[in-house]
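Report on the following structure.
We show some of the complex, not the whole, and keep each chain where it was.
In this document, chain identifiers A, B and C correspond to the written order of the chains, with residue numbering beginning at 1 in each.
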Amino acid sequence: MNEQPRRRDTRLFPRPLDIANGRVDMTHGGGGRAMAQLVSEIFGQAFDNEFLSQGNDMAVMPPADGRLVMSTDGYVISPLFFPGGDIGSLAVHGTINDVAMSGATPLYLSASFIIEEGLPLADLRRIVLSMADASRAAGVPIVTGDTKVVERGKADGVFISTAGVGVLADGLEIGGDRIQEGDAILVSGSIGDHGIAILSKRENLDFETAIESDSAPLHRMIRAMVEAEPEIHCLRDPTRGGLAATLNELANQSGVGLVLEEEALPIKPAVRGACELLGIDPLGVANEGKLLAFCPKDKAEALLAVMQAAPFGSDAAIIGHVVADPLKLVRLETSFGSERVVEWLNGEQLPRIC
Amino acid sequence: MKYATEFRDGKLARKIAAAIDAECTPDRSYTFMEFCGGHTHTIARYGLEEMLPKSIRLVHGPGCPVCVLPVGRVDSAIELARDHGVILCSYGDMMRVPGSHRMSLLRAKAAGADIRMVWSTLDALKIARENPDREVAFLAIGFETTTPPTAMALKIAKAERLTNFSIFCNHVLTPAAMRAILDGESLPLQGIIGPGHVSAVIGIEPYQEFADRGQAIVVAGFEPLDLLQAILMLTRQVNEGRPRVENAYVRALPAVGNPKAREVIAETLQLRGAFEWRGLGRLPDSALRVADDYADFDAELKFQLPYRAVPDPKSCACADVVRGLKRPEQCPLFGRTCTPDEPIGSCMVSSEGGCAAHWLYGRHRNKAAA
Amino acid sequence: MCLAIPAEVVELLPDGMGKVNIDGVEKAVSLALLSNIVVGDYVLIHVGFALSRISPEEAKETLDALREMGELAGELKLAELAG
């Protein structure tokens, strides 16, 4: 997609795209009329907004008041459609969340599509409509985009890279290096749902569960949080590598130790069950609609109440606290009464036999 | 999870630990080997050692299939995947195990080998059915527990005439390893915690020989209460001076094991003359190979994989760790160049390996102490 | 070694397979290594195969015994502390 989000011009495009039976082929990426039609009839119609409609390779938006915030993520998920979402909504939520984790208000998204030849047009449209819905529901428009098509066997259906721009109000200083000894650690809801929903659909692994991906935009929760409590030290979404990777990263970034209480961790029984089946640790499983928050211990209860009242935050919990630790370890106080290190292993957890 | 969660009751565990303490005779020391890596994992994860009285000492045994596989066997698996154009199916556990030159299945895959992680031999069979034009080999590792699924795969492959399927068999036998430990450098063992899931196949009778040699043997499940129960039973046996084989895992473990599983194994696999173990050397009658009747499905024959012995990495103490002679933190590489991200020895790979278990669950205790 | 977990058999499938449930997660596994498994049984699952049947009675007996022992131990400890 780049440039032409117009209604079908029957002189330019004599026949509509055959969405029911058609597939993306190499001409759809060639920069010619076939591509213009794909862009117009799939992307333009779905995303339709005043900025994209400028029809240029870039979008011009009004001046923004405040510090600029920018983030990007690539989405390469397989399967493309999964319980609770699809690659399209995920690509919108993920980048909105990354921008918002600074405390900023996300304003605009860009989307770069890399499509494998052969993708059914119907799948592409379903993904794009889902992105459009997600973007509209979040109030963050997709203002510019790009489409590339690569040959079969050189991608995996479709990859989407989104970038997001936001604006950050004065007075907010939120970051992974600002966590302090004595902070409380909060999580906005149950963990591991996204990763388990995805694994359940993986070939050669497929199991049945009612667990759905938690993919969700968290910027409204964050707005409520920073308004209620500007002294939040850090926000981060525990995506790839789950809590284990994210917390270790943060412990290193801020030079502190983190202590979690297993009893306090919201984990759904089926997520636990699937983890036992696969021999993996729920703390290492990805989330896509959760955030970790760090704030002074005495503000934690108030912040928790704000989170629980916000969209996607009803199961929020205080799950631990920050300590001084030259080793910068993340520890878990188990329900059993013991303590263990939460390691920061390769997040691509795989079924183990032992 | 029913039949698991109940056996993870920390309060009850402390009480059992107190019972063990009460059982211990003052000034006497009790050294038990948890043979099985699964037990090593549970002990480390739940911090059981700290709960137990000082007089009880637990040492790791060789019961981690990944840890005891010698480098030469890892090299053969890599060779099979890389040089023979096969689709190599493997349990996830083997992916990071270092072979020679810091190569591993994970890196061989990155370099172009077609390696697929599977959860079950049934998945490997499925891959073979779906790729009739490709050779599909399954890298079989594990003790007796993991053997029946391999044996079943052989039976199914033969019945379906899956001519593109084969097994690279590295199954090893628990009693042989135990015998080697007891025959080797004298560890002052008073008792052994037997692996419950092995006995689910072989039963508890095969351990009688060790009781006859004066070892207390209790076969245990894998939850913390299972282990504490076993330790309590071992302590009592020692106190009574009456070593015998006991079953502390009766809910899942009939004393006879699983005769049906043993039948399938007997049909499809047979004893090797000798097999090299990391740390234990070449042990007679200690491993299985594909049976002659199933020779067409034997990857070692099909792809002519000769075994080449390769020394362990320099300074690596794995050989001693698997025999219980060294604790992980006594290895000079531990936590320095050898970590779970970049393991040098095999004991740092599986979370059942003594080194990985200690890294994951026990490290903070050392460091805090240091 | 040999990660194995208890699971409830919820459906018998063709070819010696069965569907098991672990806290809401369902997965097809082979029951071919066991005999006479019925829906409702708990079995121990390892790499896609059920290896043994779990006895609810034995499980209960073990737990009861452990709890009993725990209480005795608790008393013992208290006695020690007191002493």
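Here is the rule we use: a contact is a pair of C-beta atoms (placed from the backbone, for glycine too) under 8 Å apart; a residue touches a chain by one contact, two chains touch by 3 or more.
Since the model is a prediction, treat every value here as computed from it, not as a measurement.
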item: Copies per chain type across the entire complex; value: A x2, B x2, C x2
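Note that in this section only the chains that are shown with their structure count from here on.
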item: Chain-level touch network, classified as line, ring, star, complete or other; value: complete
item: Taking each chain's C-alpha mean as its centre, the one farthest from subunit B; value: A
item: Pair of chains ranked first by number of touching C-beta pairs; value: B-C
item: Identifier of the chain whose CA centre is least distant from the whole-structure CA centre; value: B
item: Inter-centroid spacing, subunit C versus subunit A (mean Cα positions, whole Å); value: 38
item: Distance from subunit C to subunit B - Cα centre to Cα centre, in angstrom; value: 21
item: Chain centre separation (subunit A, subunit B; CA means) in Å; value: 39
item: Interface hub residues of subunit B, defined as touching at least two other chains; value: 1, 4, 37-38, 64-65, 91, 119, 123, 142, 146, 352
item: Residues of subunit A engaged with two or more neighbouring chains; value: 272-273, 276, 352-354
item: Partner subunit A, residues of subunit B touching it in the complex; value: 1, 4, 8-11, 13-14, 37-38, 44-48, 50-51, 64-66, 91-93, 95, 116-119, 123, 126-127, 142, 146, 224, 340-341, 350-352, 359-361, 363-364, 367
item: Contacting residues of subunit B [partner subunit C, same complex]; value: 1-4, 6-7, 12, 15-16, 18-19, 22, 36-38, 63-65, 91, 119-123, 142-143, 145-146, 148-149, 152, 195, 197-198, 200-201, 222, 225, 229, 232, 250-254, 258, 260-261, 264, 352
item: Residues on subunit A engaged by subunit C in the complex (per definition of touch); value: 200, 207-211, 269-270, 272-274, 276-277, 279, 352-354
